[in-house]
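Up next is subunit A:
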Amino acid sequence: MSDALILVALLLVAATATAAVAQRDPARQALVLSVLGVFLAVLFTVLQAPDVGLSQLAVGAALTPLLIMLSVRKIRRRRRDRDGAR
Partner candidate 1 sequence: MHHLLPLLVAVPLLGAALLAAAGRRLPRPAAELTGLLVCAATAALALVLLLNSSPPVVEWAGGWVPVGGESVGIEVIGDGPSLGMATLVSLLTLSALAYSWRYFDEPPRGHAGSFPALMLVFQGAMCGFALAGDLFNAFVFFELMSVVAYALTGFRIDEAKAVQGALTFGVVNSLGAYAMLTGIGLLYARTGELSMSKIGRGLDTAAGHGGPDALVLAAFVLVLTGLLVKAATVPFHFWLPDAHAVAPTPVCMLLSGVMVELGVYGVWRVYGTVFAGPGGIPAADLTRALVTLGVLTAVTGAVMCWYQRHIKRLLAFSTIAHTGLFLVAVGVLTPEGDDGAALYILGHAGVKAALFACAGALLDRFGSVDEHELHGRARELRATGVLFAVGGLALAGLPPFGTGLGKAVSEEAVGGPLTVVYVLASAVTAGAVLRVAARVFLGLGPPPEDTDAYETSGSAERPETSGLLRRVPDTMTTVPAVLLAAALAMGTVPGFGDLVARSVNEAGSGGARASAAWTLHGVLLGLVSAALAVALATAAVTRSHRPSAPAWMTPLRRLQSGHVGDYVAWLLLGSTLLAALALPGVLGG
Partner candidate 2 sequence: MSRRLRLWLLAVGGAGLAAVLAAACLELPGFGGRSHPYGTRAVRASLARHTANTIASVNFDQRAYDTLGEMSILFAAVLGCVVLLRQARDEHRERPRPAQVARPVRRYALLVVPAALVCGLYIVAHGQLSPGGGFQGGVVAATALHLLYLGADYRALERVRPLGAFEATDALSVCAYLVLGLAGVLAGTAFLANTLLPYGTFNTLSSGGFVPLLNAAVGMEVASAVVVLLANFLDQAVEIVEEEAG
């Protein structure tokens, strides 16, 4: 039973990681990374590592994507300002 769960979680992680690399738009990539973070948290929990799962949830699913989104926003705003000035 637990093996099956682990297998599913592993495959989901592999698939999402591929998607995160394949998604070339940073804003969307941040979302995919967030999903990857959640799947990893699930994987870690079924691997009996709740501590790690929890921090992956906090860092991988929330903090890192948030930082990426903020960077994307900064760059978009910069472009808009530049275009507006022109």
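Note that in this section a residue touches a chain if its C-beta (ideal position, glycine included) is under 8 Å from a C-beta of that chain, and two chains touch if they have at least 3 such contacts; residues count from 1.
Keep in mind how these were chosen: all candidates are chains of the complex that A comes from, given by their letters.
These numbers come from a predicted model, not from an experiment.
Enquirer: Judged by that same contact rule, which candidate in 1 or 2 sits against subunit A in the complex?
Expert: 2
Enquirer: Per the contact definition, I'd like the list of subunit A residues that touch candidate 2 in the complex.
Expert: Touching candidate 2 from subunit A are residues 50-51, 53-55, 58-59, 62-63, 66-67, 70-71, 73-74, 77-78, 81, 85.
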